[in-house]
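A protein chain is absent from this complex, but the other protein chains hold their places.
Labels run A, B and C following the written order; every chain starts at residue 1.
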Amino acid sequence: MILTLKPPATKKDVDAICKKIKELGFAPHLSKGKDVTVIGVIGQNAILRRDVFEAMDSVAFITPISKPYKIVSREFKKENTVIKIGDIKIGGHNIVVAAGPCSVETKELLFEIAKKVKISGASMIRGGAFKPRTSPYAFQGLGERGLKYLAEVSRVMEMPVITEAMNVNQVSLVARYADIVQIGARNMQNFDLLKEAGRTKKPVLLKRGLSATIEEFLMAAEYVMSQGNYNVILCERGIRTFETSTRFTLDLSAVPVIKKLSHLPVFVDPSHGLGVREYIPAMSKAAIACGADGLIIEVHPHPEKALSDGPQSLLPEQFDKMMNELKAVARAVGREI
Amino acid sequence: MILTLKPPATKKDVDAICKKIKELGFAPHLSKGKDVTVIGVIGQNAILRRDVFEAMDSVAFITPISKPYKIVSREFKKENTVIKIGDIKIGGHNIVVAAGPCSVETKELLFEIAKKVKISGASMIRGGAFKPRTSPYAFQGLGERGLKYLAEVSRVMEMPVITEAMNVNQVSLVARYADIVQIGARNMQNFDLLKEAGRTKKPVLLKRGLSATIEEFLMAAEYVMSQGNYNVILCERGIRTFETSTRFTLDLSAVPVIKKLSHLPVFVDPSHGLGVREYIPAMSKAAIACGADGLIIEVHPHPEKALSDGPQSLLPEQFDKMMNELKAVARAVGREI
Amino acid sequence: MILTLKPPATKKDVDAICKKIKELGFAPHLSKGKDVTVIGVIGQNAILRRDVFEAMDSVAFITPISKPYKIVSREFKKENTVIKIGDIKIGGHNIVVAAGPCSVETKELLFEIAKKVKISGASMIRGGAFKPRTSPYAFQGLGERGLKYLAEVSRVMEMPVITEAMNVNQVSLVARYADIVQIGARNMQNFDLLKEAGRTKKPVLLKRGLSATIEEFLMAAEYVMSQGNYNVILCERGIRTFETSTRFTLDLSAVPVIKKLSHLPVFVDPSHGLGVREYIPAMSKAAIACGADGLIIEVHPHPEKALSDGPQSLLPEQFDKMMNELKAVARAVGREI
Partner (left out) sequence: MILTLKPPATKKDVDAICKKIKELGFAPHLSKGKDVTVIGVIGQNAILRRDVFEAMDSVAFITPISKPYKIVSREFKKENTVIKIGDIKIGGHNIVVAAGPCSVETKELLFEIAKKVKISGASMIRGGAFKPRTSPYAFQGLGERGLKYLAEVSRVMEMPVITEAMNVNQVSLVARYADIVQIGARNMQNFDLLKEAGRTKKPVLLKRGLSATIEEFLMAAEYVMSQGNYNVILCERGIRTFETSTRFTLDLSAVPVIKKLSHLPVFVDPSHGLGVREYIPAMSKAAIACGADGLIIEVHPHPEKALSDGPQSLLPEQFDKMMNELKAVARAVGREI
């Protein structure tokens, strides 16, 4: 349930309420708007203790949250969440494009790609140091060495980095080098990993599971946020269906659906969602047209030699051409890249 | 297999080749471009008789068609098919929007909706006279009376009409009143109906089945075209997946995939694909952004009283607002509405 | 809603009630049990006229039907429906196995297969004269000639025949030759075909659509039954999922689910559901173990030469071996083959 405080809410009021919330075994989540201060009382069946807070003088009114996800929901927070990383704002007017190779392979290659995609308009770098691979015999990533390359490229090129942490013990390591910690689709319901990501200070990009409903996706974000990390980006990356002409079925309707249900920014990863290079520009345009706040795109100058996911990587020149098209679509929907 | 004729191909050459094709038990399909004339030799294992045609003087070269669908494929015809209905060109530079109620209810209502959507920029009317309904006890449509209303509104408003035929015996009746005969998703593999639609002279709008792969969808179009009707519009309208926040999952990636595999125009029906009014504008923009040639949109002034599918119908004013947004997106991708 | 009459219900009572039901625009469906007579009042919102019948003296009590399907539901009829075809009872203690080739090819082959499967314990023949094929260029069946072969084999071998009608104009033709008219999976929501099947006197075997929910499946059966044909057999034949090691995913849980919701007999077609010969015996045993009333199995002595669906046809000797195993499982669940 959400407590809306009578303005002006003093620090003393807030502290008293938070203390009471904790006494009852719940967790307080504070959200200060320009005019109003609200406090979420989060925990199972919190609404049953409604009377305790109704009796408090500083509480103006109480709103139950009807959804199973709480802090994630638009009921909890009406305005869009905007996440700042340096000069970049995620979830605001500008659409953010992160580009890079599937896996980090060499430092030189990473620099080469970063330079090119930056010129084309990408503002962030993506690349995997720890790679979840279907086969134990496939390339598993460079590990910490890959993270170091990413951090160096990020510093030199002034582009924040997104990279994945695959288990609870990697989260703090990845958070040390990366600007955004990615939780992959196959780990979307790895609940301990979600909690650990919730304890880092870095923003988290959470990918939708292959067969996760949107409600389960939002519940997974709730796991992260329930630990106090409110900077979560949700990323649609294709769901599993019977169709085989694309690797997965990119469920773009997830974008407007999530925008309605939640205040969190939404990204789309057409590279993994489609698995076929030539469909990526069309679907990237569609993603922006339907309201995505950002894109994650795989780019590789020699896709045929890539250590993973070559067939879905754009060539730098294809990426450049696409970015120009995306800028036009962004303007058509009142935004910018 | 496709026979490309030596230019200039005379009528005599064409006739001789077609005669030979028929003698061998296959069907000839003629396609005259500006510079070249090609003849498809369609039938199972036609390629095994390749030598017969290689020996003919008027044949420049022979190309096998690698796909199971033949006349539908880009291999058969490189340029986009453009279907003309009066002044309207489907599959060309302009994007076509058909709008109207789910079911035809009264003549007055149909006129009211047609006037409003025409002002907003729709160029065609949609509406069901024969309605496929899950329950035998639900409203089944006005039947021929509904077709008459549609034809009258079409004539007065100068807007071509799309409406559905549900069985083999309805096709010629529907074709008498409608400009485009629709085959519904649940009939996509009703093969006798497809053949019957292939024998009408009117263009056919074929909706993708709820669980049809794109290959099966194109094979269904091949059924229609194999009967000599080359004016087929393919329409994505959502596939069945596990996700429940929308009625179906609108598979927009079908648009670029089909555009690659086939020369036929592609429409999107977000109303049926999503089943929820408020997501329709976002996904209509996305459909245009990824290359759709047209949209079919349900509009009703009193959706709460509609005899079918109220929750997915836009109000005329919502449709009007959306059309303005769509025009901007169309321009951004180099097209017009 | 269901009207349960006060015993003993006279013909006069029944007629009076049926007359009233029709006056109100609904359809009466009579079901006479040993002790009780019930009349279903079928039509949309019939329950709103409850008061009319409450006022009638011959009505003991009124039960609403909570499901969208009415005559199909267990609420309408508690005891299992048993369909008699000659000596064969479908839906009773005995499990019925229908076997035969996918398509009827020659009369000789049909006789050969029928003789073999009869010795192994099959009591019915299956075979397609009209074949729904994905490609317009594939073998489409022998048509009426195939029906004649089936009828002759049926007469000589004393085995009833199941075969498919693909469109409204074929139903009466097929019903003339066949004992059970099959409606195929791709036509499960071909509503005009369902109604036509409801007007024949022959039992109907209705296959579940590739992406039909069980509720939609039961609604399709309601279409047939609403026309007065109460002899419907429901047949699970695999649903479309992401899994590719079998052609479809045989949803055996549909058997106990349907048994709970409906009084109709349930068959399973593992040949089409799996598409791979070697998995058919295991899944046939499973079908019987979970309560199926019958099986439809494809058998062909030369599957590699079959005109359709060879890879899923059992050899006669494999079928024979399987039948022995099935008999043991049937006994283990208190039934017989």
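Descriptive notes on the structure:
As a working rule, a residue touches a chain if its C-beta (ideal position, glycine included) is under 8 Å from a C-beta of that chain, and two chains touch if they have at least 3 such contacts.
Treat the numbers as computed from the prediction; the structure is a model and nothing was measured.
Across C:17, C:71, C:125 or C:214, the single residue that touches the chain missing here is C:214. Touch with the chain that is not drawn comes from one residue among A:36, A:82, A:168 or A:315, which is A:168. Touching residues on chain C toward the chain that is not drawn are 211, 213-215, 239, 241-246, 249-257, 260, 273-274, 278-279, 282-283, 285-291, 325, 328-329, 331-333.
Contact between chain B and the unshown chain involves residues 240-242, 244. Mapped onto chain A, contacts with the missing chain fall at residues 42-44, 68, 70, 132-138, 166-169, 186-187, 189-193, 195, 209-211, 216, 219, 222-223, 226, 240.
By our rule, only the chains that are shown with their structure count from here on.
Work out the mean CA point of chain A and of chain C, and you get 50 Å between them. In terms of their C-alpha centroids, the spacing between chain B and chain C amounts to 34 Å.
Among the residues of chain B, those in touch with two or more other chains are 211.
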